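Left out: one protein chain. Kept in place: all the others.
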Amino acid sequence: MTDSERKGAVLPAAKEPGDAVLDFLRLAITKKLADAVILPMKVPSGDSYAWILMNDISLLDDAVPIAATMPVQGAKALRSLTRKGPGNLTVIAVMRPCEIRAAIELSKLGQVHPDNLILATYDCPGAVQLQKYVDDPAGSEKRFAEMLQKGKPDNSAKPVCHICEDFSLFDSDLHFGYLGLPDKEMLVIAGSDKGLELLEELGLASAEDLSVWEKGIDQLKADRIKARKSAFKETEAQLRGFDGLLSVFANCIGCHNCQSACPICYCRLCYFDSETAEQNPDALITAASKRGGISLPVDRIMFHTGRMVHMSLSCVSCGQCSDACPVSIPVAGAFSYVADQTQRTFEYTAGRNDGDPLPLRQFRKSELPGVHELVKDADAEVSSHE
Amino acid sequence: MKKEFTPRITSFLCKWCSYTGADLAGTARLQYPTSIIPIQVMCSSRVDPVFLIKAFLNGSDGVLIGGCHPGDCHYETGNYHARRRFAIVRSVFESLGLESERLKLSWISASEGPKFARVANEYTEEIMKLGENPTRKSIFL
Partner (left out) sequence: MSSITIDTRASRKVRELLKFLLENGKIDAALTMRRIPENNSYDLALITDASNINEAVPLIPVMTVNAGQVLSSISTSGKKIAVVLKPCELRAFVELVKRERGSFENLLTISHTCGGVFPLDLVEKGQIEELIPKYEKTISKGEIPVNTRDTCRACEHFIPMNADITVSVAGECESEKGCMMYLNTEKAEEFAEGFAGERSEQKFDPSVLQKTLNARLAEKEKLFASMTASGPGLDQLVDTFGKCVGCHGSNSVCPICYCLLCDFESANFDYNLPYFEEHLSRRGALRLPPDTIFFHLGRLTHMSFSCVGCGMCSDVCPVGIPVAAVFKKTGEKTAALFDYVPGRDAEESIPVMVYKEEEFSDIG
């Protein structure tokens, strides 16, 4: 759907942006336009959230559509539900933009079947880092409320949120817009025919003027784009060369938490955990002998670079990898930077619902002229070393 | 008015003994409650401990394993292994304070129709006393 076709409606005012979303969902369920919804709910211990699929309308009272933190990437929830096929339930999922983008990537990979899903996003101010949230839920809620007010991440937010340009309307079926609007105002905007249909059936399809909101978002976006440029410059300097890579990942213990928290890395048995990638004991000793010693477990850098090659074209920069890392390695910073490069190479943007196939699923006979150059350069480098 | 509580007892019954025992109870027209939901397995040792846990978390009010008496297993030693595994699951439940009474293992041979009926009745009564499994209500599992 192009910008000019976008239609939206003003929702009845509610106390908090989240409440307006809940009212909307209640209406959709009551009118039988959806069978169930997926929303975050506080876990009983009160220090985190979990995704809950619910059709019991009374449970909506305890749901928090716009949650302060993002423990499990929403695309993983959608994948667990629809991996084996779309089924007959119409389900509205309200998730952060990066979660929906991941879901769109997963649908291209055959891991999410979105046919009966209505994917809804909202203007995302950023998400509080998981460990910070768990350590101080009350304080984090307060900080998040401020983030919502200002529409900007603060320093408790994940570093990638500061550089996220796609924090508002992207390619979801529905989008809730409120950042940059006067207090308590909330728009619901259709991003697809499916979304439009739902709004029409709810009697919410009036073509509101979206320009105030769009202007507000553009302003917020400008900040993030600026931050993105300078962050990438920094990351580039840190990552430069093998030593750079080594020092960024120096503390890595090889737990692969980053991979298992990643929504894109859906492989049941990751290549880097498989027998194929396993070194036999003799080879290990030989490798150690060549260098006088070797760090264990082996292949940690191989794992990270390999993962970059496998999935960076679909990386949505959600930051879940960093949140899951037990030794606070800025995994997402590195992956986000690399993803920016690889996606640029193919003029591809992960998470866009525009029918663009995955870059590695297609090729053009004449493309990527630079690659040959690179190969030549590499040859030259090798020969100069000889 | 309080709704009558009908327990659901997922029952893994060995084909060679307990399942046949249950059949016998049926053909002899011995009364046993509808709470028993029988699932035929080839041997009590086929019951992965994880089945018990899954049934429990999915809201079964009781989970029953029926196997051949020690020494009579069709595969000779399957039930001895089943017993050890059962002991482990029960111990895990106990140390976490979960109701281990909701798990039961019973030796019932192919000819013990009456024993099957008795175990089914007694266990159902026991579960009735315990009430509904709290996992039925929890949405955070």
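Read from first to last, the chains carry the letters A and B; within each, the first residue is number 1.
One rule holds for everything that comes next: a residue touches a chain if its C-beta (ideal position, glycine included) is under 8 Å from a C-beta of that chain, and two chains touch if they have at least 3 such contacts.
These figures come from a predicted structure and were not determined experimentally.
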Residue of A:85, A:182 or A:241 touching the missing chain in the full complex: A:85
Residues in chain A touching the chain absent from view: 36, 38, 43-45, 47-48, 50-56, 58-59, 71-72, 76-89, 130-131, 134-135, 247, 250-251, 253-257, 260-261, 268-269, 273-275, 278-279, 281-282, 284-285, 288-289, 292-297, 323-328
Residues belonging to chain B that touch the chain removed from view: 49-50, 53-54, 57, 59, 69-71, 77, 80-81, 83-92, 94-99, 105-107, 134-141
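Going forward, only the chains that are shown with their structure count from here on.
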CA centroid of chain A to CA centroid of chain B, Å: 45
Chain A residues within the chain B interface of the complex: 41, 43-44, 50, 52, 54, 59
Interfacial residue positions of chain B with respect to chain A in the complex: 139-140
